[in-house]
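See below for the structure under consideration.
Only one protein chain is missing from this complex, and each of the others stays in its spot.
Chain naming follows the written order as A and B, and within any one chain the residues start at number 1.
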Amino acid sequence: MANLSQLMENEVFMAFASYTTIVLSKMMFMSTATAFYRLTRKVFANQEDCAGFGKGENAKKYLRTDDRVERVRRAHLNDLENIVPFLGIGLLYSLSGPDLSTAILHFRLFVGARIYHTIAYLTPLPQPNRALAFFIGYGVTLSMAYRLLKSKLYL
Amino acid sequence: MANLSQLMENEVFMAFASYTTIVLSKMMFMSTATAFYRLTRKVFANQEDCAGFGKGENAKKYLRTDDRVERVRRAHLNDLENIVPFLGIGLLYSLSGPDLSTAILHFRLFVGARIYHTIAYLTPLPQPNRALAFFIGYGVTLSMAYRLLKSKLYL
Partner (left out) sequence: MANLSQLMENEVFMAFASYTTIVLSKMMFMSTATAFYRLTRKVFANQEDCAGFGKGENAKKYLRTDDRVERVRRAHLNDLENIVPFLGIGLLYSLSGPDLSTAILHFRLFVGARIYHTIAYLTPLPQPNRALAFFIGYGVTLSMAYRLLKSKLYL
């Protein structure tokens, strides 16, 4: 197991692990936010979910969509669409031996931008708050992809 | 390549690899389930998909939504939303040198909960079957995230 402890003694990799865990936990919070709005607003997608609120036709009225719930779901999907590339590209970038302070700058910017994106989406803040947060996260991931391909391209 | 074979001789990592492969294969099965329901129920989202069932206006009637297809798609999206954090956090957790039996308990609970979640969603079973399966998987991922941040936080 020597090499494993070595991996976790690598500072870039440890930083990647910490920031990734934080941003994935934040993404998981979106599930509970959806559940919270579904329960407090009585808005459900499945018939079995509203069985506790009435029988038969009476329960069916809760099978509807709600702007607030849809907003959280869009924020969650946007997280998925952006955190998955960060996860893959960031992992490979961390293993490619980048400069520690450059790497940490990338991770901090990404995590900060995604947290701000969620705040801007759920409040909602006026544009271009959300667009800006999106593009910072997007640019960070592209910057890591560029450095990775430049130094380690093997096709 | 010495260190690579070492990585795959690490028991926690091998267990993570096996359980991850199983749960991702299960998630991929959702794609074929969607395709199956789309084809047997003739419910399509794209005009080119129903071209084989008729010409022009005749084919357009198959561009519709169906409760069964939407249910599979929601189950698939829920898988994505939960398996992506497991993938990222679980990988880093596996590399952080956890106790083998604790790690395997986490992996087994997660994979079992996600398989049960799919069964509960597609049958559908009455609540709280699906909610319980969801929260077990969710709790397992949070538990790994907590252990990872507690032992290896580096910001």
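One rule holds in what follows: a contact is a pair of C-beta atoms (placed from the backbone, for glycine too) under 8 Å apart; a residue touches a chain by one contact, two chains touch by 3 or more.
All figures in this text were calculated on a predicted structure; none of them were measured in a lab.
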{"item": "Touch criterion as defined above, residue of A:Ala35, A:Leu132 or A:Ala145 at the omitted chain", "value": "A:Ala145"}
{"item": "Touching the absent chain when the full complex is considered, from B:Ser18, B:Asn58, B:Thr123 or B:Ser151", "value": "B:Ser18"}
{"item": "Chain A residues touching the omitted chain (full complex)", "value": "3, 6-7, 10, 13, 70-71, 74, 77, 80-82, 84-85, 87-89, 91-92, 95-97, 121, 124-127, 130, 134, 138, 141-142, 145, 148-149, 152-155"}
{"item": "Missing-chain contacts mapped onto chain B", "value": "1-5, 7-8, 11, 14-15, 17-22, 24-25, 27-28, 30-31, 45-49, 51-52, 76-77, 80, 83-84, 87, 91"}
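The rule we apply is simple: only the chains that are shown with their structure count from here on.
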{"item": "Rotation angle (°) superposing Cα atoms of chain A on chain B, nearest 5", "value": "120"}
{"item": "Separation of mean Cα positions, chain B and chain A [Å, integer]", "value": "16"}
